[in-house]
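Other chains dropped; remaining ones untouched in position.
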Amino acid sequence: MENGLTHTRHPGPDRCVFAVDGHAGTATVTRLAATPGVIDVLTAPGDQWLSARRVRPRTTRVDVGFGVEVGGDAFVVAAGPCAVESQAVLNDITSVVALGGASILRGGAFKPRSHPASFQGLGAEGLALLARQREITAIPVVTEVLDPRHVAAVAESADILQIGARNMHNFELLKEAGRSGRPVLLKRGLAATVDEWFGAAEYVLRTGNPHVILCERGIRTFEPATRFTLDLGAVAVAKRRGHLPVLVDPSHATGRRELVRPLALAAAAAGADGLLLDVHTAPETARCDGAQALTATDFDRLMADLRPLLRALGRPLASDTRVLAEGNPT
Amino acid sequence: MENGLTHTRHPGPDRCVFAVDGHAGTATVTRLAATPGVIDVLTAPGDQWLSARRVRPRTTRVDVGFGVEVGGDAFVVAAGPCAVESQAVLNDITSVVALGGASILRGGAFKPRSHPASFQGLGAEGLALLARQREITAIPVVTEVLDPRHVAAVAESADILQIGARNMHNFELLKEAGRSGRPVLLKRGLAATVDEWFGAAEYVLRTGNPHVILCERGIRTFEPATRFTLDLGAVAVAKRRGHLPVLVDPSHATGRRELVRPLALAAAAAGADGLLLDVHTAPETARCDGAQALTATDFDRLMADLRPLLRALGRPLASDTRVLAEGNPT
């Protein structure tokens, strides 16, 4: 482009957005706006953000595979163990969550731990277990990626690449994940402002990958009663400011099993597009974050409370729509 | 009492609690437990807290007058202007909120402002306006008290004494408010832990006044997208730890009108017993916090969304039960 301007192209269902970097003079803007096919030229600061709702007024629907969509009318539950431990345990947990109403299986193969002596996940073996589970159960899988050099391997085994809170500012990882073309679940950093969260999303979007899902998981504050402070205000802000779907992870936010249910319901009421939940069939033996994992009973109770709430909010549960779709042979 | 122990008596609907201060030896505890009529002697740290759910398993119902109860089955909405400005404006706003589904009128006569040049409220004149409004409309009134020397006057004009976030640690004020016998609405401090919030409640309870209502209104964090960060995790913790009813103030927490609705719904879903809302019929002219006040239309829309949500949660709206009760002549 002229005047040292550079641009990237971002196709979408209803319009194509061009992000132009550099300082364009008034003449250039006027000429661009007059170009046939150009609907609008947004110049105010912030407007260039590909995640802005002003750029795409409708919430982006991210197709995560196996007929599941995040950001559509239906509310999506992703559930599973914090860390993948063995095929047997993963099997048990998948049955519980899939039957209970989850549409996505979550499970960590690579775990970022504050101390090197803590359990770091099964790594490649964990990926293989997830891939096998996904094949058997026909359920999309989300798992975390920690290292740009692992992106290809993770993208092969999983349907959604999770960028953890501790890596939200790891821009090289964000770019590599974006380039994989896979949907990216971007957790908010422990001390990241909403503004920086959107900046991180932009790193992925600028690779040409529009499949970004945000996930609020609690921020660091002075309050010790919960592990982190779940910021549902940020969810409400994110839904207004951007067009990306937003999930909420009440398990990591609170770190306490008995607080997951009230905050999961609150997240739905605040306008979140879904949940990310820790579920374990034997939390007392879990190798990671057992205190926050819902048991099978807890999970069922939560889903039983969630369904009427979603009805009141005018939103079906994704797994219910899917069953209906499959159940309808015509 | 023996051994330098002192105690205070706290009667309740189903049992009477005695709070004993000092270090009692095992012999004393054993003997107290054996005393006829004594159900239990709780000694572990924290157990002596009069607010603990272990002490009173059922949520305290606070009768705030005019047939309104906070902490019962019904969900209570308190709404009104941030600051009382004039009889005419107060009249307008009261009509809107009372017809729309609020059971309590809120309005500030004394306003704590960070700078002395800001509008400080109408003071005694504001109290008189609130008192007149309450007489005309037969609606209980909650208003803030800032100074122990004003407690008597405020207690005469209002049904509930509000202790603001900036005064949560003002223990002399808490004690004076407690001694008035009026219900006390205790807002959480900007940087108060849940533990300290309960400590402040204890100051009121120890005066022998059991009518304490907690109110979460957002805490100070690094996030600038909202004025404060609403901590619904603290609401869930407070409901489990204590037996006091908990309200949520999404207006002050967010400081932005468009975020009040999602967070009000979230608060209900998280288990709050009610809401405290800023409503103004002409927010652009409000002398205080106009950016966060709901308009009449906003308020009606919120109530329209809140009712089905409460039904899903199995909780009626207080104003609806009251209308039913009044509407039933038999």
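Lettered A and B in written order, each chain numbered from 1.
What we mean here is this: a residue touches a chain if its C-beta (ideal position, glycine included) is under 8 Å from a C-beta of that chain, and two chains touch if they have at least 3 such contacts.
Quick caveat, the model's predicted, so the values are computed rather than measured.
Copy number for the full complex in this structure file, with 2 chains shown: 4.
Following the convention adopted for this analysis, only the chains that are shown with their structure count from here on.
In terms of their C-alpha centroids, the spacing between chain A and chain B amounts to 36 Å.
Across the complex, chain B meets chain A through its residues 191, 193-195, 218-219, 221-226, 229-237, 239-240, 253-254, 258-259, 262-263, 265-271, 308-309, 311-313.
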